[in-house]
Every structure is written in structure tokens, then in C-alpha cells.
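Apart from one protein chain that is not included, each protein chain of the complex appears where it belongs.
And now, chain A:
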Amino acid sequence: MSTATPPASRLRPRDTLRVAFSGLRARPLRAVLSALGIAVGIAAMVAVVGISASSREQVNQQLRELGTNLLTVRPGQEMMGGGDATLPPESIDMVARVGPVTDVSAIGTIQDTAVYRSSAVDANQTNGLSAYAADTDLLATVSGALAAGRWIDAAMAGYPTVVLGATTADRLGVAVTDGSVAIVIGEQPFVVVGILEPVPLAPELDEAALVGWPVASELLGFDGSPTTIYERSPESAVEAVRAVLPATVNPENPEEVTVSKPSDALAAQAAADETLTTLLLALGGVALLVGGIGVANTMVIAVLERRSEIGLRRALGATRAHIRRQFLGESVLLAALGGVGGALLGGAATAVFASSREWPFALPTWILAGAAAATIVIGALAGAYPAGRAARMSPTAALSVV
């Protein structure tokens, strides 16, 4: 008879996986339900990150299209006296003479002039709309687009025609631009020839009624002082131009000039969403934690229910480590099942949300890697205690259950 020491018990890695999986297959409904907890958490986190990445991608795409080289120049507060400062009429030409500047355009507020749908409207119902005189090259400079009709060209600038901002058209209820509709600006009828799309880099235009510079002076008593100058220069020169603009437009009081970069405001708005993203991510983390507790609970019950299986496996030659690995593997598989389901769910939610807003779809790979790592860690943590309990169970006690 052989009396040599028997070779060590051995469970192949592939068999460990098979054994771990067989435990889940035996109770599919329970496996799916407890994986669902993990799936909800992972889906929430993936969707939050995916949606915020898609939103950021959309802003970046918009900035790429609109350009980040637009500067606006406005009069600030007057240091002495207190009234609103103004820009001199010749400041537009002065900005145009700055070396790197490629485009210049301006609008000027027409003082004490309100915009009405018709002369029958109560004069107090201004709708918060403003009338501006606009340069003919304004639209190109601010990357605006027309929703309907046409822009005021040089030929039309001398006639009472008007182009409405997106919000203005909405508030006045004007949708027709074929020349049959006229609105009232400062008691004068102006024919609506065009309606703008919202202008992201110059949101003030959305609530504007824009008329030609000459007709504003002629019919509405416009003094010719620009209120906002829009200027573009090559990207590399933006900072240099920004530095010289105040002194250029108002050499006597450069401190009364405000220069801003509208693309920064857009980017800042996108960054502000980060706070909300972090909060939602934390909520997803809580869901994940609850899911992990669900997995731990399932595993504790599984170990209690399967005492005789544990006893049998010990009788078949399983070491404590084999038993521990089996249940740990089962727990990790369970969590991974939820992780994969959750990642798919979160990805789908991102895709649906992005397409409903016509955003580009963006899902950073780090969140997928993070989700995978999180599920493995959660599965291992959730399974550690039940697996340890299964491993420590004495074989005779495990077998004595009927």
C-alpha cells in the first residue's frame, strides 16, 4: 500500500471560477436581484459622469465653433460724477486700428426708446426689451446666426427695418419675416426682416431689437455712441489686445472701460455644473454602498444555506482556502455582474440624455475603469466576512445539518 504523502489539494483557477459561478446559477433570481443593487449605484455614477462629460464636450464644441478670441468692450462706471460712462463714437475706429484686431463691430443703446408689438400696447409694457443700433458686420463678429429672414445690410441700414433677437421675437410673438409684419420702436413702425438664433457669446442680443446705425440716428435720435464693441483678433494676440483696449477706446479714463471675454463666462458656467456632478456622484456612491450591503447579505444567507455543500467539499478534499476563494469569487462575480449591468445602463442613459439634448456623446474611460475597480473591491469586501465564515466552518458541523 502506498504510504507516501499525498500531493496537495489543488483547485485550478478555472475551476474556482466555475465553482463560484455555479453558486450564482443555482439561484438566478436572487443573483440578479442582489446584483441590481450594485447596478443601480454604478449606473447612477456612470450616467452622472457621462452626462456631465457630454455637457462639457458640448460646451467645448460650441467654443471651438464660436471661437474664444472675442472680446467685448463696455463703458464702466464713471469714477467721478457717478453716471454711466459712455464710449466716444470714434472708439470703434480706434479699436479697428489696433494691430492684431481682425473684426470690429458694435451696438449702441438707443436711449429712451422702447419696443412694442403695436402702437396700441400700453407704454409701460416694455417686455424688458431694448432697441440697439447695430453695425452691419455685427452678426459675423459675434458668430450669430439667423433663424429666419435676413440681416440688415448696408442698403437696408438707412430704412426702418429691424432684426429681432430670439427672445424678443418670442415675447412679441413675431415669427414672420416676409416684410408683412411691423413693430413699433420709439413710435415709429419698423418692418421685421429677420430673427436671430440665440447668440451664446452675446446673450444681450437675444433681448434686442436691432436696427441700422443710420436709421437709428435719423428717426430715433441715436447719439452714435457705441455701448458695446465686439472685437476679434488672432488667438495668440487676445491677451495683448485685451491689455491695450481700455486705453485705446478711452485714453483719458481707461479705468472706466470694462473689457470681458464672453467665452470665459460660458466655460465658467460649464465648470459650475461640476459641483452638482460631485454631489450626484456622491449619491451614486451611497447607492453603491447599499448595493454592496445587499451582496454581503446575500452571501451570508448563501453560506448558512449551503453548509452541507461546504461540508461535502471539505470531504472531497477542499482546503479552507479553497472554500474561502469559492465564496469570495462568488461575491466578486455577483458584484461584477451588477457592475457590467450598471455600466451598460449608465452608458445607455448618457446616450439617451445626450441625444435628447443634441449633445455629443462622451463617456470617459476612467469612469468605466473606476466602476470595474469599485465593483471588484465591493465584491471582495462584501464577501470577505461570509467567505471567512464558510472557511472556518468545521467539516463535521457542516455535514451534520440535514
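Quick note on the criterion: a contact is a pair of C-beta atoms (placed from the backbone, for glycine too) under 8 Å apart; a residue touches a chain by one contact, two chains touch by 3 or more; residues count from 1.
Everything that follows uses one rule, which is that contacts and distances are computed from a predicted model.
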item	value
Listed names "ABC transporter ATP-binding protein", "Histidine kinase", "Acyl-CoA dehydrogenase" or "Acetyl-CoA acetyltransferase", matching UniProt entry of the absent chain	"ABC transporter ATP-binding protein"
Selected from A:G128, A:G179, A:P251 or A:G317 as touching the chain missing from the view	A:G317
Chain A residues that touch the omitted chain in the full complex	1-12, 14-15, 18-19, 22, 25-26, 308-309, 311-322, 394-396, 399, 402
